[in-house]
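Structure, as structure tokens:
Left out: one protein chain. Kept in place: all the others.
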Amino acid sequence: MAVKDDLKTFKIAAWLGWQMESNWTDPFLFATYSIVRPIAGTLILVFMYLVITSGDTGSAFFSYMYVGNAFYMFVAEVLFGVTWVIHDDREHFMTLKQVYIAPIHFYTYVFGRAAIKIAIVSTGILITLAFGVAVLGVDIALASIDWPLFIISLVLGLIMLCVMGLAMGGLTFLTAKHEMGINEGVAGVFYVLSGVIFPITILPAWAQSVSMVLPVTYWMEALRRGLMPASMSEIAGGTGLEHLGNLELMGALALSATVFLLLSVAVFNYADKVARKKGKIDWTSAY
Amino acid sequence: MTDSWVVMNLRAIKGRAYPRVIGSTREPSWVFFEVALPLLTVAAYAYIYKFMNAPAEFVGYVILGGAMTAFWLNILWAMASQFYWEKEIGNLSLFLMAPISRMSILAGMAVGGLLATTLRATTTIVIGTVVFAITLNLSDPAMLVVVFFLTMVSLYGMGMMFASLYLLFGREAYHMSNLMSEPVYLVSGFYFPVKALGAFVAAGASVIPITLGLDALRQLFYPSTSGKDGFLPVEIEALVLAGLCVFFLILSKYCLDYMEMLGKRTGRLTLRWQ
Partner (left out) sequence: MKAAAVETKSLTRVFHPKKKKEGKSVTALENVDLRIDRGELFGLLGPNGAGKTTLLKILSTLLLQTSGKAYVAGFDVETQYHEIRKRINMVSGGEISGYGLLTVKENLWMFTQFYGIKSSVALQRIDELLVRFGLLDKKDEKVRTLSTGQRQKMNVIRGFATDPEIIFLDEPTLGLDVNASRTIRDYILEWVREGENKTVLLTTHYMAEADQLCGRIAIIDDGRILACDTPENLKKLVRTSTTLKLDTTFLNNKQVLNSVKGVEKFTYTDDAERNMTSLRFVLDDEAAVSDIVSEIVANGARILGLRKTEPTLEDVFIKLVGKGFE
């Protein structure tokens, strides 16, 4: 019964999320918006690369950078998207309290709302990757993809990101409207330290130590190994994780993801309790 | 009891800036975010240049670009789209009923947000240059002041023009602001010389004041590479920026008036949750 209720909540929340994401404009403009943003973000890196290397997109590093940046959109958008649900409902639509006191699992509602963002960003990533392969020569060949590695790591990573987003959403209960900076900050830390667009070997030693405890580091590595297994061994100086076999890599990902998952659940529960105690569930903080 | 039009609008600027300034002091957690966040992006791009063994000045370009994002984001989110948020919380109708220029309200928002913006930009440059051991060789301080001033005036004029869209539109305008983050970083050459995009694209992007402003700053801080990486001579860029100042300030006044009239005619001026 509880599962059925959760599914219903999820479905309605997803429907609401879709309305929020899409009904502000006509389908053509929405599609344009959903495509242009991710590609523009990626092209910044492409041009940075081209300016230095004078146009050599055939290198392993280019594919490394391109693929990492594409999948990083999940990190940014999922963390942002989950947190944004709470922020939006509280500060703008002022409906948070009504949802909060409803006899549903609040996190199911939040994940349902965020699910649509994940779907939209997935489309953006697919388009970005397709563009990269077709136009820029990114080294992904369907026949070479290690599907089990790719799919398992993708799913595990998404679950982890959703729960982390929930934790940060919990923190938004306690802070003013600029709380969106929290997940930007966390996403930014991952961007720098998790080997998203450059191998962690370029970082100072202390930073590399931090990288090794972040689940996104292993996630990025696993995704790339899954999508372009051959190219990964050609990165100059290594990626910093080349000493780990695929199983060990998945083990490290599972372990670090589990730790972050448990931490996130604890953070959310704590923030929720404190927010209720301090009456911050339905406050507004515009200035 | 009431003052001349100029004094009245100056009071309005002060009034609207006040919540921004006071809000900043009452919720000081923003300081951390405004300092730390930009550094993360700067660090990421700096390291990627380092990994590619790029010339040293490219890391400097990233730092300058990172600093200027503060102003661009202030335009997009603390000014242009602010009318959308004001509408949602019910303040917009009160602002619009008041006998003041809409530009005063926007100027107040901009002035009020300057503290955070300036802090963000300054710390990005200071910490970025220290962490990455970058040397910035300022060749012409006077020209720097001129270029920076012209860039800011024209940029904020452009922001006011964008703000006019929010008088009419709802979430479309919010999403347009969202859409203008990364594409503008790209076409304006925030993190690489805009010349790399080709003369045609660079010329087109020059309508965004920050394009030429940033290009001029790069040339002023790295005079030895200005020939290789600069798009136009600094003096020409300054002249164009001066023209953009006039252009955007006039255009923004016209757009604000027109959009307000359109919003009143269609009944969408104070319509929430569009």
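The first chain written gets the first letter, and so on, giving A and B; residue counts start at 1 in each chain.
Here is the rule we go by: a contact is a pair of C-beta atoms (placed from the backbone, for glycine too) under 8 Å apart; a residue touches a chain by one contact, two chains touch by 3 or more.
The structure displayed is predicted, hence computed values, not measured ones.
Across B:V7, B:L138, B:A199 or B:V246, the residue that sits in touch with the chain not pictured is B:V7. Listed here are the chain B residues that touch the chain not shown: 1-3, 7-8, 11-12, 14-16, 18-19, 22-23, 26-27, 89-91, 93-100, 105, 261, 264-267, 269-270.
The definition used in the following text is that only the chains that are shown with their structure count from here on.
Rounded to a whole number, the gap between the C-alpha centres of chain A and chain B is 27 angstrom. Touching chain B in their complex are the following residues of chain A: 24-25, 29, 33, 36-37, 40-41, 43-45, 47-53, 61, 65, 92-93, 175-176, 178, 181-182, 184-185, 188-189, 191-192, 196-199, 202-203, 284-287. Of all the residues in chain B, the ones that touch chain A in their complex are 19-20, 22-24, 27, 29-30, 32-34, 36-37, 40-41, 43-45, 47-54, 58, 85, 88-89, 170-172, 174-175, 178-179, 181-183, 185-186, 190-193, 196-197, 273-274.
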